[in-house]
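FYI, not all chains are in this one, though none of them got moved.
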Amino acid sequence: MTFAMPAVFLFGVFALASSATQVGLSAKVLLFPYETDFSYVTLTPLKEMTLKAFTLCLRVATELPEERQIILFAYRTDDYDELNMWREKDGRISFHMSGDGTFFHLPPLGTFRTSLCLTWESVAGLTAFWVDGKRSTYQVYKPGHSIRPKGTVLLGQDPDKHLGGLEALQSFVGEMTDVNMWDFVLSGSTIQAWHYGRKVPEGNIFNWATIEYELTGNVKVVDDD
Amino acid sequence: MTFAMPAVFLFGVFALASSATQVGLSAKVLLFPYETDFSYVTLTPLKEMTLKAFTLCLRVATELPEERQIILFAYRTDDYDELNMWREKDGRISFHMSGDGTFFHLPPLGTFRTSLCLTWESVAGLTAFWVDGKRSTYQVYKPGHSIRPKGTVLLGQDPDKHLGGLEALQSFVGEMTDVNMWDFVLSGSTIQAWHYGRKVPEGNIFNWATIEYELTGNVKVVDDD
């Protein structure tokens, strides 16, 4: 489902269809049922996202074909894609901060839920994905870098500019839940505990149980059963 | 990242960049972040490597594409590749002593850690790989042979002559840890115990906890998390 109208305009139109801000998604799943260029969820962080390190965790399931790009998480400021996570066309999972990304060969995302965490710290640039509690090989990515504040976090779409420029063929279709984020690197045992649904320190950037969010377009909140 | 300079010269240059000898890598991982022809780790054995039998164990994770050769372990004397372990271009894992090797169809190496042991004994030539504690089929390889002493053990590169002749396209990229070696064949139950991180007899050639090593080029020692 694509539209020929300019994306900025579209963005404005569908902003009218946004829900009011809501709070808390404990035991809930975000369901993006169709491919669109107008459905997304905005998340409000608990603190400014000036980051020299982070852990980002979420659970995701999708039936999208393997050869299609999928945006998994987008944090954008006026000038930069600050922190984007993608499933690439070639099946790899990538992590981008302001420009060239780094790419990981992970087991394919599919119809069964995958738990996915991403850790990065600025000092050595060590970064890794954790899939269902297992760590990938570390890669060294942008040591010394820091993530800028005052942007917007979207689930479901990749904005090519701040608050605009969405593309259906990059959208997320499927289920996403348990999006949590910390401004430090969690230990491996904590990430495993999170994977198994055990109690871990609450995310101090995003905490799914009390998360502040706004739905736009066709996104459903369903019970996690 | 390749250089046109002769490898021997390079080798000399980068030897200048070597760390002093260090001791002990307990709970540490060697991270080879990029493809180079100058990054490697030299290991000092606890005894001369005149071997009529051995067990070599290590844990390894790599994102290198399946169709690329990867050196996993290289022990070379002046005239011979005494004991080399490779991931071959076709995905098989091979074991070479002074010439033609023997090849095994094992599950592919990837971004999650694989524990890999290799056993060989000279009397019958019985050799096998153990992947995550499971033994491959035995093969009969070079019965009567013995491995010569006074060479050099490298991780990360394959020297085509003693202390020289490195090639980026054979280099190791990824993580290696828990490199241990014994001058005898461990039992299957001991190898399984090692895989699960339980206490086993300390390696009498290499013991990761007290290993004497020297870093050259771009190799990082990171916490094993």
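Chains: A and B, in written order; residue numbering restarts at 1 for each.
Quick note on the criterion: contacts are C-beta pairs under 8 Å (C-beta built on N, C-alpha and C of every residue); 3 or more make two chains touch, one makes a residue touch a chain.
Remember, it's a predicted structure, so these values are computed and weren't measured experimentally.
With respect to copy number, the whole complex recorded in this structure file holds 3 identical protein chains, 2 of which are shown.
One rule holds for everything that comes next: only the chains that are shown with their structure count from here on.
Annotation, chain A versus chain B: rotation angle of 90 degrees from the Cα superposition, expressed as a multiple of 5.
For this pair, chain A with chain B, the centres built from the Cα atoms lie 38 Å apart. Contacts from chain A toward chain B in the complex involve residues 104-106, 124, 126, 131, 134-140, 187-188. The part of chain B that touches chain A in the complex is made up of residues 29, 31, 33-34, 61-63, 110-113, 174-175, 220, 222, 225.
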